[in-house]
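Right, one structure below, let's go through it.
Then we have subunit A:
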Amino acid sequence: MKVAKGWRWFRPSALPKNAPIPPLRTEGSFETDWARRPWANTVRDVFQELALLPAFRYMASPTVRGQERLRGLEQPIVVASNHVSHLDTAILLEALPLRFRHRVLVGAAADYFFTGKVRGNIAALAIGAFPVERKRASASSARLAVRLVQEGWNLILFPEGGRSDDAWLQELKPGAAFVAARAKRPLVPMWITGTEHLLPRGAKRPRRGRVDVLIGDPLYPREGEDARELHARFEEAIKRLAAEATTDWWQALRAPDGDPYGPDAARWRRVWARGDAPGRQRSRWK
Partner candidate 1 sequence: MIALRFSRSVPRYAASRVVGRFLPGAIPEVAPLRLAHYDDPAPPGEGWVRVAPRLSGICGSDLAMLAGDASFYFSPIVSTPFVPGHEIVGTLLDATSSLPEGTRVVIEPVLACAARGIDPMCEACARGEVGLCERTAHGHLEPGLQTGFCSDTGGGWGTMLIAHDSQLHAVPDDLSDEAAVLIEPLACAVHAVLRAADPGSTALVAGAGTMGLLTVAALRSLLPDVRIVAAAKHDRQRMAAERLGADQIVRPDAVQRTVRLLTGSHMNEPEQGAAWLTGGVDTSFECAGNAGSLDTCLRSTRPRGRVVLVGLPTPSRIDLAPVWHRELELLGAYTYGREADGRHTFDHAIDIARKIDLSSLVSATYPLTRYEEAIDHAMDAGKLGSTKVVFDLGHK
Partner candidate 2 sequence: MPANSARQRWCSILVTSSRPGLVLEVDRRTPPVLFHYGEGFRLERLPTGSRIVYPPEPVEPIEQPEAAIAKALDEPHNADPLRAKLRPGMQLTIAFDDISLPLPPMRAPDARQLVLERVLTLAAEAGVDDVEIVAANSLHRRMTETEIRHMVGERVFRAFWPDRLRNFDAEDPDDVVFVGNTDHGEEVELCKRAMESDLLVYSNINLVAMDGGHKSVPVGLGTYRSLRHHHNVGTLLESKSYMHPEKSALHQSANRMGKFLADKLDIFTVETTLNNDAFPSPYDFLQKREFEWSFRDQASYLAVTEGLKRMPEGLRQRLFRSIEAPHAIASVQAGETEAVHASTLDHLHKQQVVPVEGQADVLTVGVPFVGPYNVNSIMNPILVVCMGLGYFFNLYRNAPLVRKGGVMIVAHPTRREFHPVHHPSYIDFFDVVLADSTEPKIIEEKFEKQFAEDEWYRHLYRTSYAYHGVHPFYMWYWAAHAMDHLGDVIFLGADPEVVARLGFRTATTMRDALEMASETVGRRPSITHLHCPPLFLPEVAP
């Protein structure tokens, strides 16, 4: 069997001079369809149920409140919460009842998760991630998200657009409301507390702690309501949820008026106002 000379084994062919230059592929166009096939979904299920979630439960001792608000809710839904740590995805998966958890995908930052083949494919397989462009205004991410919902997938989205530095709420972007309004599916707000002590932004290794997630009432898109109005309702819902989540919790110093956006002050005071990690031993004196 003769092989043509100059064949470059296992390497891409060198491009001839006059050939048209192939189009630039961005992180946003990372192909994740394969991870949504039935076999991949099953692999993901097994991984999450047998490895990821048990490990997470050991590290975080999570408490889920408000699950009764999901009773009777039909798939697909769009879940949106505040974002402080990479572990947020795990706590939201934990919060969702099993019937939702089997068919859930997560909108992940394209410029962080999908910059390399290995990282992107692992994210797609392990947590069902699909790329969401946040650094540039791009319609393709929104279109993809809507299409996925229409195909029957539950989505987890983070309207802040990125993890908060000091664990206070950042400005909420209207993307999640847009997807829910377009696909005409319910938008479920959730509030996560405590992941900032486990794996804050910039930390390399997670530490043990306690995490709490509060599920809010689903927001059904009304007749004639556009994305902007749904987003306004969503913001209100999140604020109320934040207040409800923190009033009976242990914070040493709260921001005035229970404002989820935090005090308007230097960075150290904003971090200081979050208080200490729950369960940390304060005094060991005999």
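To be clear about the criterion, contacts are C-beta pairs under 8 Å (C-beta built on N, C-alpha and C of every residue); 3 or more make two chains touch, one makes a residue touch a chain; residues count from 1.
Quick note on selection: all candidates are chains of the complex that A comes from, given by their letters.
Quick caveat: nothing in here was measured; it's all calculated off a predicted structure.
A.B. asks: Only one of these touches subunit A in the complex, so go through 1 or 2 and give me its number.
C.D. replies: Touching partner of subunit A: 2.
A.B. asks: How about subunit A: which of its residues touch candidate 2 in the complex?
C.D. replies: Spelled out, the residues of subunit A in touch with candidate 2 are 197, 200, 253, 265-269, 271-273, 275-277, 280-286.
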